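One protein chain is absent from this view; the other protein chains keep their places.
Up next, chain A:
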Amino acid sequence: MIRLEKRPTPSRVWAWATPVVAVLATMVAGGIMFAALGKNPVEAIRTIFWDPILGEYAFYYRGQLLVKAGPLILIAVGLSLGFRAGIWNIGAEGQYIIGAICGAAVGLALYPLEARWLVFPLMIAAGALGGLLWAMIPGVLKTRFNTNEILVSLLLVYVAEQILAWMALGPLRNPDGSGFPGSRNLRQYEAAANNELIAGSGMHWGVVAALIAVIFAYILLSRHLMGFHIRLAGQSPRAARFAGVNPERLILFCLGISGALAGLAGLFEVAGPAGQISIDFNTGYGFTAIIVAFLGRLHPIGILLAGLLMALTYIGGEAAQATMGLPAAAIQAFQGMLLFFLLGFDVLTSFRVRLGREAHA
């Protein structure tokens, strides 16, 4: 008989081992699924995990990994701070959208001013501020009226999507676009473009910002009093109160930081890879970042790795679609398996598997 026995303290080994085990299990289960679809499972797994890094066209894919991972990491790092403190910002997607709109609006308002030293920093500030303010809505509502930040932040995503459609069709629409929706392409506006810093590397300012965020979050959590408060509030809210943690300040801080980082991610995306505000500009980075945050154990370095891994499944998954004719749904199921196995194996962090009968005291 197999039974689970609660560990006295969560296992540190398993906390780091489960993501690896989950990836391996996903490869096996995904391979079985691909085989059932009539595709060579080994080739499929190789296309997804190997080709983008070391395959024939890796010179292009490696850069794309950074492009895809950048916003995921940037958002996830912000979310992880709140998640550690038990503050659940589920609406990063909305903050991402609003950040992109605010940043793009500033850039478009200054068009065709050529002073990049002025335009681009202003856009960055507007992007961060937009995301921050959007996240303050659930923050203030929670601290003032004790509303549930999960619901409020999530529902504000749909509000943000409507604003996005309005902006793409109305105020931010390209006046030279013969009536079609969508703003001017910021990438074709030198002063506002977030282009690659080194051509072909995928490295744009958003990726740089993500790396800086990882470092700052690491220092904050390990060296700073605020980081201590965050960890304490998550582990023991009562103890936190005795230690002098101001819960309202903590809520606003965590939501504000995660909102600002999500807004930045949106700004860097709209000025770079996406290029323009369009009706369906957002593609779910804000939600995927939640998975990345947990896959990375809410640890900055873990998130860095998890973001790259997630990006790999996207890039590799797309490659597998195009080269092997795998359906898009199979790739999504494959990514779903990853989260499923991660959560499943997570049990091992807090529980021990025992064979045999329970020993009675």
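Following the convention adopted for this analysis, contacts are C-beta pairs under 8 Å (C-beta built on N, C-alpha and C of every residue); 3 or more make two chains touch, one makes a residue touch a chain; residues count from 1.
One rule holds in what follows: contacts and distances are computed from a predicted model.
UniProt records the chain missing from this view under the protein name "Nucleoside-binding protein", selected from "Sigma-X negative effector", "Nucleoside-binding protein", "NADH-quinone oxidoreductase subunit J" or "Beta-ketoacyl synthase-like N-terminal domain-containing protein". Check A:19, A:91, A:181 or A:259 against the missing chain and you find that the one touching it is A:181. Contacts to the hidden chain, counted on chain A, fall at residues 57, 59-60, 64, 67, 165-166, 169-170, 173, 178-181, 185, 187, 195-196, 198-200, 269, 273-276, 278-281, 283, 315, 318-319, 321-323, 325, 327-329.
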